[in-house]
Every structure is written in structure tokens, then in C-alpha cells.
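This is the structure I have questions about; it appears just below.
For this depiction, one protein chain was excluded, whereas all remaining protein chains were kept in their positions.
Letters A and B mark the chains as written, and numbering starts fresh at 1 in each.
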């Protein structure tokens, strides 16, 4: 488990997208050669300030929107291709399409085989 | 999508907090100028060793506590201000208040506009 085994070029692509776009994003990732992914149900808020509304005379703040978070650790496929695939598949042009973030990964292990680094992803 | 576009100063602040503190943290983040966030229902355990209890003569281990995870990617607002806002809003002084972790982000894209780096956050 040496530092160098995984340090070059393994990254985690984290995307928060519309839930109804998960299927399209899954297909796009498989097409670009990066089919592995983890999906989490999340809720969130983007850059619009919270909207205050009225209901039966009471003020309330519009709550968080339901979204899906996709995590996709990539090594041999260029990260840029993965980000572009997600961006294109998740895009509608309306507010709320989401964001893609890339985080560095310093080590990776596949549990079944014990493989490490790029071979583990 | 150049490396340099997002490499300076984009960070992901990850906080695990009491679920009943999510509203206060949302308000505190908006006030400090970082309203965007993603919330996930999680469960967890802190530094106390697992407690073993008895029930009808059977030993069992106290399970995980329900918490909320807040993820907040920040660029133009100083990360320290965001961390301090979360810390103050989530604080009760009792055990179980949670933790804040900061992770580096190497790239960011806003899906609707295609904007990258700091402008995407």
C-alpha cells in the first residue's frame, strides 16, 4: 500500500444532479468507459437565496430540493471526459441542473481482489 | 477545463451535525454568503467506544445515531468563515455536536452554464 501506488491520477468526480437524470448519466458514464458509480439520495440548494413565501398568513422558507449525488472514482479514463459526459447528460438549461466537483484521491483498494491504485478503480 | 481553473482555493466543507440543527446551519451559511449546500441523512458514531447494554437478559451494542451531513463547496467566501458559521450554528456543548472536515477540490463545473472553477461554485 505505497503512497505512489494510487497518487497519480485517481480522482473522485462528485455530481449533484436532478433525480430524473440519473438514468441518462448512468448510460453516458458507461459509454465513456467509466460505468462504476455510487448514487445517494440528497437534498440541496443552489445559489438562489432562500425564497420566503406565505401560507395561511404564516411565512415559511422554501425547503431544499430533492437531488441525486453521483460519485464516480476514475483512473484510466480522463477525468475531463467523465465530467463532460455527466455535464452533457444532466443538462436541461433550466435552473437547478446541478454541479460537478472533482476531488483528489490518494489511495484506492478493490476489496475482493486486494488490488490497489489504478488497478483497483 | 484546465487544471489551474479551479485549483486555487476551491474546497468542500463536510459537516456531520445534529439533524435538528440543519435549519440553523442553513441560515448561518446564507448569512455568511455561502447559501449553496447538499444535505444527506446519515448515521454515525463519534469517539465514545460503543456502549454495551442489556435488554431482557441479552447484551446488545448501542447502534449509530441519526445525523445530517452537510456538504458545502466554497470558493469566494473564505473557508474559515464557512467553517466558523457551521461550528457556531451547530454547537450545543453536549456530546454529539459533530465535526467539520475540509477537503480540497481540484475542479468545479456548473452544469446549466458550463462555467468552471470559482465561477461555477
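Assume contacts are C-beta pairs under 8 Å (C-beta built on N, C-alpha and C of every residue); 3 or more make two chains touch, one makes a residue touch a chain.
As the structure is a computational prediction, the values presented were derived from the model and not from experiment.
Q: Please pick, from B:27, B:77, B:100 or B:118, the residue that touches the omitted chain in the full complex.
A: Considering all chains, including the one not shown, the answer is B:100.
Q: Touching the hidden chain in the complete assembly: which of A:32, A:73 or A:86 does that?
A: Touching the chain that is not displayed is residue A:73.
Q: Can you list where chain B touches the absent chain?
A: 11, 14-17, 40-50, 64, 67, 69, 79-80, 83-84, 86-87, 90-104
Q: For chain A, which residues reach the chain that was dropped from this view?
A: Here the touching residues of chain A are 1, 6, 10, 12, 26, 30, 35-40, 73, 103-112, 114, 120-121.
In this section, only the chains that are shown with their structure count from here on.
Q: What whole-Å value do you get for the distance between chain A and chain B if each is reduced to the mean of its CA atoms?
A: From the centre of chain A to the centre of chain B is 16 Å.
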